[in-house]
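A single protein chain has been omitted; all remaining protein chains appear in their positions.
All chains are identified by letter, namely A, B and C, in their written order; residue positions are counted from 1 within each chain.
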């Protein structure tokens, strides 16, 4: 699949319809306890969508809803056109195989007591792939590690998470997500706990994987610069509502919603020296 | 390294403190002993007597025979002191005469009043006997309703009462009239539920109960107008101290003057050589025995029961468990000191004879494991149940277990909660259990008959030809002598194949502070704490002092 | 690893336990007499033939003591095992599956805790009849409840861990997660629980036997105490050799479990291992003798830098040798100047901040260099001088300022406390000054009475800044002041800091791992790599000229905002 041109609209791989979620377990419909209010969005095959917003805007909750870690009060989530709620548990698990997630905290999302091989192979065991064929599973793990540029894999395969750096751990997490050949990866602020230099490396790695395997991403971040570099389209989330969405360039260069503009202003603050090629008219400071 | 040594030092220091305290303690005699300001004069203002258990409101209905000595402080009987003496002395009664084998006429002493001033009349006696017989049963009822069974009680005039028995009752005056405390009619006639009657008792006795705090304290005031003379002690304060160690520690510390609880064998020497302390030995009419379940094979075979009785060395039990303070149970059931017991009863220890009988019953050890089996092959293995709150009985059980093993019978001891053990006679869920018999069961002849019929020693529904014949004969006897020797023959028969194997007759030792009060007298079956110890010397109801 | 005390206690506990187990196992073989046999008259005092004398029916107390080890330990340990089994299953099921299972189990635990334990024991023991099995069951029944609750809360915490949610996200079922992730995580916590249960088990067996509910035909320390008490050992001297030894044996066996429990507990909960020192951080012996000069006040206009750090080094003594976290670092800060220090995680920047404030905690130690602040060497100040200096001349805005505020005091109280620590003024006046400070950092005085947990992250950060400025210091050290904050709030806080710095002419050291943030505030910048400053240069309008390859790479990694050509989706 060619690098830059994203073709064929076709049916979106993921669709969210009127998603509502409140943090009060008893489903109180009080306005102030609503975390997500009527969220609607979609992701096409091999498309990278950025979900932008500050902390407490509901980004992570949305990711957890999609991955089934929490249940929405109402609304439906369609993966490849099928509603996750309506299918049987077995079918849902089969669908889960093609949706994977990379978490924010590399130190916490990998089990301390397991080796890299066991961590990356876990999805195979869970979905009972090559259940009795340990050699085949090992090969798949080595391939996955190679994909995420952790080569030579023999160096990493028997090490424990606490023996790896933050960047290396996120790559292992990515390898774990890749091994089942997913069609969609939810990345919940994967770079926010990494040092600046490692962030770009991880983003570029994810871009290569998308081009090579046609993987769609939902990239959740508060870092506009990284989002602009990686995503095709951007959704801006504020207080549980999608307040703006559009092509990455349009949103960055002509932010319409005040919250988006505030995000832009805050981001620009850190890069006075590196103006973008065409300076952005910012409203009065 | 520094703090390691510090830790070791601190641990050593702690254990050193314990040891130091230990040796420091043994020599030091108690320094201050509270002397109550009593002089040698007979008049004593207050006496502090520790009692082992709370006896309820002393209304005859919520206390068993252990507390007769408290009840009789407040109530009197027609004859005194108790059925356990050869011939009880008239007390409330002036005289009693048997006019024919079935009828007695009893004349009452005039001028006796209840504590609340009401006169004591024949009506009270008639009411009491009928109340015991027909109302809610208590521990005296069987003396009226069964052995003997009194059909008619009439108050011919205010000072005489006429009793008519269903069958010959020559011993009425000696037993029943000396056992039943008389209740005031004007109070008890409208008490429908005696068990819930909690008012302070009103009686004719030498003392009046003025205060009762359950599980804590009884307080009695002397009845100055007592018809046998006013008591020597003005007030009795009786704290309830349940723990034996606490009781005797209080006695030693002078906080109480006497304990209504016998001194345990291991404390005798200590108390004997304490200053101002006197220890008196009394022959209690109680015994400790093994109750066999006569309904279960092989206990239902008389010969097997005889073998069991022969296999137990009672003297060894007395020497080991009671440290010699008691007599071996070789004189059978009931208690030898009771005037109503056949003097030449004999339950000896003869291991060879026991083995011979077992072989005769061909209970032999077929599989060579040291335990005999019955004809049908079941091994002679039984459970011995004992109350877990009586350490001396548990130790006795351990010794009996060893002794029976020598003759090829294996016992497993089960220590159970006392409530369960007491209920075994009714529940029948036992092979053998250790129990004790209070004077009321072990010395009262009528009670011996009742126990043959009520299930304790036998059951009237269960055929026992020789005993049933003797019982009929016992009913026909009209004179005390005839009744006595029929009783003796029943006792002789019983002890040949006993369902209660008597182990020992424990001696009782009482300790009291001589500086507080030293007029204590013994009344058989009551020890020395009873109302007769407080009465003027001429009205002591035949109580006698043992050194 | 454990601290020396814990290791020592754990070792002693283990030694006692081994001794007791040997006693229990070898008991019947090493005992001088058969404890059931009546070998002597009763109540004999100790003698050579009977080391501890004889009991109330003439059995040898010493043999009885040894034989009893078996029962007391057996009952204690077995009941603890059963209780742990129940506790773990209940805890895991309630913790993981939640829903009605959790409600029922937890209410069951509540009910169990309302039932007084000893009467429950008495009634059940009465019903089943005394015997070892009854005792074990009853004790297990009593101990399991608190364990179930403890394990449930541990499971709940473990369940929220990242790797468990990751497995769930992949599609793992409940049983898999329980077996693969929860159990291995919870097991190290079960062991101290088991040890504590054994501890309680032995004590309960003793109480039961003491009340006469034990099995009298079996030799146990509790029964020995029962007979001793009921045969009034107090009143004679027998208490020394009949009452004392069983008690000591019980205490020793329970002690062995308690000591082991303590050592294990400490291994599981690291916080217990930290040792805490107040005041100046320890200086290594071979530090340079400071010249003892009167601490004089440097006049503001003098050209000399406010703070000059020369060859500062800090070492951490760890299990495998000393690690030099700060390696002979030198820099200086002039009055009113902002020095930015950029370093990735593990570069030693936070250690250096702590060293400056003399807040290094063991095993960290200052091993060299001097820190001249207004002419005095900070390293040579004694505790009193340091106390006067902190938050008065030099102030710190700590890392993770989110929980740097004491949760149980209001914001105003903590501000007033900071003021009164250095200014001898009346409390009411301090309160006015506090409100003024709050306004300075953009917090309306009506929020002064609030508690830290009632404020947002940004607000709490502002309060910490207010505290730092309470006594108008001349130097402020800000260690990652904006990490973890929302991007918009981060911008506001930086705005506030730069504004305050210029207005109050503060010298500031701004430490962060984010180069873009530092460039936006600093006048000069220093790049730290593995404890060393590899590059220092001035910054004008957000641009600096790195000459060390590492800093060049950092600059290259700065994100840029420029458009690129993508064909939009419909």
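Operating definition for what follows: contacts are C-beta pairs under 8 Å (C-beta built on N, C-alpha and C of every residue); 3 or more make two chains touch, one makes a residue touch a chain.
By our rule, contacts and distances are computed from a predicted model.
UniProt lists the omitted chain of the complex under the protein name "ABC transporter permease" (options: "NADH-quinone oxidoreductase subunit N", "Cytochrome C oxidase subunit IV", "Acyl-CoA dehydrogenase" or "ABC transporter permease"). In the complete complex, the hidden chain is touched by one of C:345, C:403, C:439 or C:538, namely C:403.
Among C:110, C:304, C:429 or C:505, only C:110 touches the chain left out of the display.
Residue B:454 is the one among B:383, B:454, B:478 or B:519 that touches the chain not shown.
Summary of contacts with the chain left out: across B:187, B:246, B:268 or B:413, the touching residue is B:246.
In the full complex, chain B touches the omitted chain through residues 2-3, 6-7, 10-11, 14, 18, 21, 24-26, 28, 30-32, 48, 54, 56-57, 59, 62-66, 136-139, 141-142, 193-198, 213-217, 219, 237, 239, 241-243, 246, 249-250, 253, 255-256, 389, 417-420, 422-423, 425-427, 435, 437-438, 440-441, 450-451, 454-456. Take chain C: the residues that touch the chain left off the picture are 3-5, 8-9, 102-103, 106-107, 110-111, 113-120, 122-124, 126-127, 146, 153, 156-157, 199, 203, 206-207, 210-211, 225, 229, 234-235, 239, 243-244, 247, 250-252, 254-255, 257-259, 262, 265, 269, 271-272, 274-276, 278-279, 357, 359, 386-392, 395-396, 398, 400, 403-408, 417-418, 421-422, 451, 453-454, 464, 467.
Just so we're on the same page, only the chains that are shown with their structure count from here on.
The chain occupying the central position, as judged from C-alpha centroids, is C.
Once the centre of each chain is set as its mean CA position, chain A and chain B turn out to be 89 Å apart.
Distance between chain centres (mean CA atoms), chain A to chain C: 34 Å. By the touch criterion given at the top, residues 4-5, 8-9, 12, 36, 38, 42-43, 56-58, 125-126, 129-131, 212-213, 215-217, 226-227, 229-240, 244, 248 of chain C touch chain B in their complex.
In the complex of the two chains, the chain A residues touching chain C come out as 4-6, 9, 44, 47, 54-56, 67-69, 93, 96-97, 100-101, 103, 105, 108-113, 122-123, 126-127, 166, 173, 176, 180, 195-197, 199-200, 222-226, 228-229, 232-233, 247-250, 252-253, 262-263, 265-274, 276-278, 280.
Remark: chain B residues 3-4, 7, 15, 18, 22-23, 25-26, 244-245, 248-249, 252, 264, 266-267, 270, 320-321, 323, 388-389, 391, 394-395, 398-399, 412-417, 419-420 touch chain C in the complex.
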